[in-house]
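Apart from one protein chain that is not included, each protein chain of the complex appears where it belongs.
Order of writing sets the chain letters: A and B. Residues in each chain are counted from 1.
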Amino acid sequence: MKVTLKEWNAIATWHWDIPEDEVCGICRVQFDGTCPTCKFPGDECALLVGTCGHSFHMHCLLTWINQESSKGLCPMCRQKFEWKQGNE
Amino acid sequence: MADQCSLRLVRELAQFERSEQLAFTVAYDEKNTRDIQALIVGPPGTPYELGFYEFAIKIPPDYPASPPTVRLKTTNQGRTRFGPNLYASGKVCLSILGTWPGERGEEWSPAQGLESVLLSIQSLLSSNPYTLEPGFDDRSDDTENIEAYNSKIRHENLRLAVIDPLEKALQFPSLTWQPRTQRNGQPPVYGADSDRQAPNQNFLSAFGDFSKQRFLWYLDIYKNAIEKGIVEETRRHTTPFLSMPFESSGNGMQGTWDYTKLKTRLESVQEQLMEEIHKWPTEGLALVKEDAGIAVKLMGQHEQIVTEMKSRTQVMDLSLADGNPFVWRLTYAGRTESRLEGGIIKIKIFISPRHPVEQPRVFVESPLYHIRVSKMGVMIYLPARADEIRHHIDGIINTLENDNPPYNPLMTVNPEASALCWGTEVERRLYRRKLRASLEES
């Protein structure tokens, strides 16, 4: 018998490839969900991964970083927040 | 962004509702989650022991990017500074709130939240507040000042954070958290602080019933503290408080030691509280006549629980006292091979006509020497949900049947029994013996 798989319609789920923590420390929503300002996860609601190892929804972090009082620090570890190069 | 703010708040508040901790509680209006009232129970073993410290928390629109603003409301109308960081004006000096310059790791960040704020504040109610004053953190050898400071805080804790709030709660009709103006339209007597926008809102506590319930739980401890004060502070009786180096006239803690007066006031509060409880059945009966919703509901709940009990083999009996759905009698027979074996424990549950805004009061009528039962028979238990009596009954039974409860100072209502129960092997045996003896008496 010769079996030919003509077409394979697969289903997959995606998830952010981040080291730790499921939940954004700022909005407390799962990373694979959306930050409070977004409606669609993924492209529209990107993540920022800090060199310190902490990740946040981009919008959440930007709100914080734009604040003078943040002094550009990571909300979790209070080191200077710099996002890893290579990720937008 | 407001949306972001409220979404996160909803998550945090939901978390509060789920948590079972007794040390603090919050109240808020569903319509405006950004005005939150919080109450922290002073940690046992500190001068603030079991005092009710109320805070008004305002959430800024850009929360969690900015910290909430927190004001202490328990300030004796702006006259008493309860600690180096708890100003008479209500200001709470805390680096996490941005009201005090702190080190890098102590500042506000969106990673912080309501719970961490309340925990930080709780840590201000410490066993040695003297050393919390900047520059005094290494002054632990100032024993005289420290002793005097703790002593006056202890006194004022009882006076302003226990008796005062209770007197207020008794004086004014029971409140849900929603503020009301007085009926005669006169400005309220209390809390007319000029720096607050809504004075009406401030003297009314969202925690009236909460405080009353706790007061009954902890009554023995308050009494002990007062007795101890009378004995130990005889030399200071009617003398004015000593001023601390960091206190100023407008921002300090002035007053006089007078435990005897506290004792009288405490006893009066207790009396009034009991009176209030004993009015519930009468009020309830009136509601039964009116066929009011609450009366019907309680009747229904009672019937349902009784039917359910029949299907299970419960070692208890439940009835309404004189058919009044506002007073339930629970008779519990200790299970064989349990610590309560042979004991017949009679429990009376008073239910408020305003249930569940006012929580039931549970009294053990049989003599029962038990860590969860105070000398006057008040039982401490935690219902899974406060609105249905079934959960209260379950909570009571669980409390009775739990032979190895975890130690929790905030659940200590019978200090003597607790000391034995979690003491040495000999003491533990003594506790069990006393428990047995009380059961045999019943």
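Throughout what follows, contacts are C-beta pairs under 8 Å (C-beta built on N, C-alpha and C of every residue); 3 or more make two chains touch, one makes a residue touch a chain.
Rule of thumb we're sticking to: contacts and distances are computed from a predicted model.
**Q** Suppose you had to identify the omitted chain by its UniProt name; would it be "Pyruvate dehydrogenase E1 component subunit alpha", "Sm-like protein LSM2", "Splicing factor subunit" or "Anaphase-promoting complex subunit 2"?
**A** UniProt protein name of the non-displayed chain: "Anaphase-promoting complex subunit 2".
**Q** If the full complex is used, which shown chains touch the chain that is missing here?
**A** Visible chains that the missing one touches: A.
**Q** For subunit A, which residues reach the chain that was dropped from this view?
**A** Interface with the chain not displayed, on the subunit A side: 1-18, 30, 32-33, 39-43, 47, 49, 87-88.
One rule holds in what follows: only the chains that are shown with their structure count from here on.
**Q** If you average the CA atoms of subunit A and of subunit B, how far apart do the two points sit, in angstrom?
**A** That pair's centroid distance is 41 Å.
**Q** Can you tell me which positions in subunit A touch subunit B when the two form their complex?
**A** Per the touch definition, subunit A meets subunit B at residues 25-29, 35-37, 60, 63-64, 67, 69-70, 73-76, 78.
**Q** Once bound in the complex, which stretches of subunit B touch subunit A?
**A** 1, 3-4, 7-8, 11-12, 62, 64-66, 98, 104-105, 107-113
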